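Here the structure comes first, spelled out in structure tokens, and everything after it is commentary.
All protein chains of the complex are present and in place, except for one that has been dropped.
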Amino acid sequence: MPIDGSDNAILVVNDIVVRFETAEGPITAVDDVSFTVRPGEFLSVIGPSGCGKSTLFNVIGGLLDQHQGAVRVGGETVDGPHKSIGMVFQEESTFPWRNVTDNVAFPLELIGMPREKRIERARHFIKLVGLEGFENRYPGELSGGMRQRVSLARTLASEPKILLMDEPFAALDEQTRLLLGDKVLQIQQELQQTTLLITHNITEAVQMSDRILVMTYRPGKVKRIVEIDLPRPRTSEIVTSAAFGRYVAEIWNDLRVEASRGMRDEEQHALHPRGAGA
Amino acid sequence: MAETGRLRQAARPAPLIGPVTLLRVAIVLALLASWEFLARSGWLYRDVVPSLLSIARATADLLTHGQYYYNLGVTAGEIAIGLLIGGGGGLVVGILLGGSRFLSKAFEPYLYYLGPTPKIIFLPIAIMWFGVDTPSKIAIGTFSCFFPIALNVAAGMRQIDRVLIRVGRSFRATSLQMVLKIYLPAMRHPIINGVRLGFGFALIGTLLAETRFSNKGVGFQIMQADSTFDMPHMYAMLVVLFVLAIGANALIGRLGGLDQIKRS
Partner (left out) sequence: MTDAAARIPAGARFDFWPRLFGLVTICAALLVAEFVIRGGLINRFIVPPPSEVIQALYRVVVQEHVFRRFLATAAECLIAGSMLTLVGVATGVAMHRYKLLQQACETWVASIAAAPLVIMYPLFLVVFGRNALTIIMMGFIAGLPPAILKTIEGLAATRKVLVNVGKSFKLTGPQQFWKILFPAALPTIFVGVRLGLIFALINVVGTEFLISYGGLGALIADLAERYDLAGTYAAICFVILVSVLCFVLLEKIERWLRPVD
């Protein structure tokens, strides 16, 4: 897939191939994926389960070493977690033993920022995600959506050039997700934060993105890149517009084939498991 | 407002003494009564079960003489040092083994099967190595508490929520930062449980070591009472010892829960 507009790109993903050895033999999770992200852009990567998008997330984030191809941030090759990339994970990732402020201040603590300064900085981001007033609460006292906001604030506090998120709202109910999506959009627009979102949710992708990268089922390749021409600034109300519906239909058209392949594949596996168990 | 106050006076507050307390009091009274009955029955050899009064008197006697406190201090010091060395070592080994599947499979079985052996059997060896005095007792205490702490910490490492480790790595924490800011806090429950168990074993090991070749410590004093068949004093020491041990255990547990960490 040719790389477009690369001179302006802040993130360059180049010919990534990831292969794993499993009990059933080698599988190719990601096959020759290339794309770029422009500064301030919101790019979503969407695909069915098993398309390798989480693998891609780990490669770009520097948590997965064994791959071919290269990822470059602002010209520098990614080799292990890069200081310009901030990651938000899918699972619950707040530290239960720290309160909200200490959670958000964590990256600042690691680089040795003095206490008063990091509390002040943390407070700013806590306010940004809308959790003002909860500074001294513990994650155990918060709802799932609020905890994800804490994780987001924590990553934003490290002021990354690129925000990399792996299905951060997958565990939330639809209404919470839509409203949180609003919040994220608002923050992204305010900070002009370059964002790369991995998701399986079409509505979420179209709601938030400038461009959407549709992936095939395993081995994951780039099937299509869709430009989303919906006006900015956007809110969750956009989901009711006709143009929105057309984009969703278009992307589902592409995805449906891949998702069905994935489902058939899983059923095959469940019927005839090879090797020593899952 | 005044009227409602007067009207409310009719309602009684909840009973101060609930059924649980009643049951407990009943059990305690029954136990004390059967004890006293046994003591006076003469079934068992004289003084094996001394009367409650004699035990009470012996306890008072014990607590008002300095010698007990001296011995208590000796034993407490031995246990403290043992816990420090054994616990520290156990923590390090636990982190190393828990952090590596390979090392864990290579060496953890040895810890697992060596753990349930009574460390008191190493006393002759400890005496040969460290002499008859305090160091050998500390050695036994150290050896006793090392295993439960190491095994608990290793298991605790494996139970840490993997995503928390990925968070640390994504923020490029150094190894030391990972250990201090992520591994240890995430393992606070297994660590505290390991320390409780380790304290119990160190206590047992140290006490038993003091029963042989010793001239100080609580274990020694208990043996002294036994060899002179001074049963009331022996029971008195046992009672005080048990109360202190239970108290220390509760304290450690409380320390572990002092942080109001709540996870949904």
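By letter and in written order, the chains are A and B; residue numbering begins at 1 in each of them.
We take it that a contact is a pair of C-beta atoms (placed from the backbone, for glycine too) under 8 Å apart; a residue touches a chain by one contact, two chains touch by 3 or more.
Here the structure is a predicted model, which means the values were calculated and not measured.
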item	value
Contacting the left-out chain in the complete assembly, out of B:96, B:179 or B:245	B:245
Residue of B:135, B:185, B:200 or B:256 touching the missing chain in the full complex	B:200
Contact residue for the chain not shown (choose from B:122, B:143 or B:183)	B:122
Residues of chain B in contact with the chain not shown	19-20, 23-24, 27, 44-45, 48, 101-107, 109-110, 112-118, 120-125, 128-129, 196, 200-201, 203-204, 207-208, 211, 219, 222-223, 226, 234, 238, 241-242, 245-246, 248-250
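By our rule, only the chains that are shown with their structure count from here on.
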item	value
Residue ranges of chain A in contact with chain B within the complex	61-63, 80-81, 83, 86-87, 89, 91-93, 95-98, 106-107, 109-110, 138-141, 158
Contact set on chain B toward chain A in their complex	161, 163-164, 166-167, 169-173, 177, 181-182, 185-186, 188, 259-264
